[in-house]
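Shown here: the complex without one of its protein chains, the others still in place.
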Amino acid sequence: MATLAVASAIAMLFMRNAVHSALMLIVNFFCIAVFFLTLGSAFLFVVQIIVYAGAIMVLFLFVIMLLGVDRQEDLHERIPGQRWIAILLGVGLVAEVVAAVRLGLGLSTGHAARLEALNRGGNVRALAAVLFNQYFFPFEVTSILLIVAAVGVVLLGRRQAGDVAGTRPTAAGATAGRPRGAGGATGAGLEPGGDLEPVP
Amino acid sequence: MGLIPLVPLFPLAAAVILLLTGKWWRGRSAGWFATAAIAASFCVAVALLAKLDAMPAAHRELARHLYEWITVGTFTVGVTFQVDPLSIVMALTVTGIGSLIFLYSIGYMNGDERYTRYFAYLSLFVFFMLTLVLADNFLLLYVGWEGVGLCSYLLIGFWFERASAAAAAKKAFIVTRIGDAAFLIGIVLVWMHFHTLEFSAVFARAGSAAFTTGTATAIALLFLAGAAGKSAQLPLHTWLPDAMEGPTPVSALIHAATMVTAGVYLIVRSLPIIEQSPDAMTVIAVLGVVTSIYAGLSAIGQDDIKRVLAYSTISQVGLMLFAAGLGDASAAIFLLVAHAFFKALLFLSAGSVIHGLHDEQDMMRMGGLRRAMPFTAVAWIIGALAIAGIPPLSGFFAKDEAVAAAGLLGRYGLWVCGLIASFLTAIYIGRATFMVFFGAPRYEGAPHEPGSVMRVPMGILAFGTLFAGVLGISPTTGILPTFLGAPEFPANAPSEFALDTVAVVIALLGLGLAWFTYGSGRIDWVALRVRFAWVKRPLERGLYVDDAYAVVFGDGGKLSAAALAAFDRRGIDGLVGLVARATGSLASAGRRIQTGLVRTYAAAFLLGAVCVLWLLAARAT
Partner (left out) sequence: MKTPTEWYLVVSAVLFTIGTVGVLVRRNALVIFMSIELQLNAVNLSLVAFSRQWGNLVGQALAFFSMTVAAAEVVVGLAIIVALYRKRGTANVDDASLLRW
């Protein structure tokens, strides 16, 4: 399971097509959901699949399709040394965390038995008890947050004057203004833009 | 007692009045006014002499305190004029010869557009010179010392429209400045040791054991440096030949009779200190005689009549220092007085010749002038015989007394050197005499004798030159030596008569050689000049001492100035520019961090996070 999770994550990284990346991410989410299950949280197992894999990734796919950025992305790295830095720092990060965990916890299973006891009446019931008693206030605030997010998205999604490119432009008249890369045409060792043309 | 301040005050008043009211004097009246002032000073000085003479020998001193000039803690200096035998002799010389020269100037400077200012400067000079000789402490003497330097600058550069005159004035001031600096250090040393600057106090304590020979030598040598500057001795003599750019009366007064003798006065006055260091005395004597010989040689090579006299002055002052260094103060002063007479006479005669030939100073364009200007010729010849040391003129008594002092003290090496100097003196003055007044005329135009206003002073000086020898017929019992304090000679000294005879023979030999070469017509000395130009040229250039100074100090100074300027431009400005450029480069390099790309910023975040985690992990373990 763990191997699958990691493999799908790495695959997501290497996919040239954005849709393929999204699909790999979905696989990854499923693996994590299974992890949740094995860790004694049936509720989160379900919620993960429904919310993350079901809602969020679907949204992602919608936008990818909408914007038409699913073409093959050029994998040539334009910032010198970026890949090396990323790998180096990544390895460093993992090493540190592993070391910390090893030092802190070691190979222990903790109080797994206690958790099982709590889950006796079902994980949902147990979680609800915590959620509506201890974390009631954050719960309400989170709902407000969701409403605000919805309103914000509506606002952000409006079409405005000066839009260079809409979503997939129709063949009729979308050559109004070739989208040029925004600024930075004089970078040393870097030429941003130019790998993107409006799809006729 | 109120007489004493009048001596310097009359010339000072004349100077101030003439400076303030310059434009209102018509014709030659300014000249008569100034002459009257200095003549009045002379009369007061004579009165003081009489007063002094009436006093017993050991206590011949009068003083007049005017006011306290400086009081700073324990350092007090007062303006006090004192009159004692030495200073009254000097004052009489200054005012006496000065009056005659003032009189001469009335005629010589007639028609000059800055006539009044000339007499103002001259009177100011006399005031400072009198301050110098009448001061009772070193600081007041130094005031006079500096003042005469200033007036010398003003008067040498009197015709400042001539670039050479302005340059000569600057040169005089700067070269004497070097000596002045040394003198001032010497004064400071005196203060440091004696805690007073008054002569009486200092000289009274000079003999004490606490006053080490080392300190005495230091002070003596520093004073000698000052005297060398002011009196134009080696190595600070280079300004005097160039100072002849000034009007001839100025040369006569300042650079023959008075200012150049200020150094001798200083040494003689400070003998109580200097005598504590026998080494310093020897140095003074040796320097004097070496300068004398050097200047004598240089005088032989000169073609400008005034430059001959200038080098002659250097030579004679060298002999004065020679005598002072031997300890014979009265001989030095006697020579000073006699020299004032005959040198002034020679200069005034030269001025008469120059005036008569319409500003011609080159001896090659003179010759046979005794027929056209007989009065001047006689005056000159009297002066020439005196300086050569022919009896019974004053020069014989004075100069040969100075030289003989060496023999009488048993220092025969120095005595021979003195004789060499005398020999050279005879040669150069003989050469000048025969070139100018004898032989075939080489001049143009019709020279005429000067007016009576110029001839009267010349006559009086000639009279003095002839008979002033009476003041010191014997070095031990003459009038002047007894007045000033006679020297003591060891009992086994050779007789004066023998020494003097040798000196006269040498002088006659020199004159004879000069006559043979230049006057007898048997040698074609014009051709000789060309053939021996390789000898004459170095002599004429004063053995290239001045040229050496120009290269070492002049060019060296310019080089170092250029180097410093370059350093300032490239080094210091470069440093500042470097800072600016470095800042610029640093900024240029630094701004590349701002890539504007999100991903590099993200990388930076990650780097920071990793580092923080590392720190935490390291802390925990």
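Going by the order they are written in, the chains are A and B; count residues from 1 in each one.
In the analysis below, contacts are C-beta pairs under 8 Å (C-beta built on N, C-alpha and C of every residue); 3 or more make two chains touch, one makes a residue touch a chain.
Just so you know, these numbers come straight off a predicted model, no measurement behind them.
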Chains shown that the absent chain touches, full complex: A, B
Footprint left on subunit A by the chain that the document does not show: 2, 5-6, 9-10, 12-13, 18, 21-22, 25, 28-29, 32, 35-36, 38-41, 43-44, 47-48, 51-52, 55-56, 59-60, 63-64, 66-67, 69, 73, 77-79, 82-83, 85-87, 89-91, 93-94, 97-98, 101-102, 105-115, 118, 126-127, 129-131, 134-135, 138-139, 142, 145-146, 148-150, 152-153, 156-157, 159-160, 162-167, 177, 179-184, 186-187, 190, 192-193, 195-196, 198
Where the unshown chain meets subunit B, residue by residue: 591-592, 594-599, 602-603, 606
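Heads up, the rule we're going with is that only the chains that are shown with their structure count from here on.
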In the complex with subunit A, residue positions of subunit B that touch it: 592, 595-597, 599-600, 603, 606-607, 609-610, 613-614, 616-617, 620-621
For the subunit A and subunit B complex, residues of the former touching the latter: 79, 82, 85-86, 89-90, 92-93, 96-97, 99-100, 103, 183-184, 187-188, 190, 192
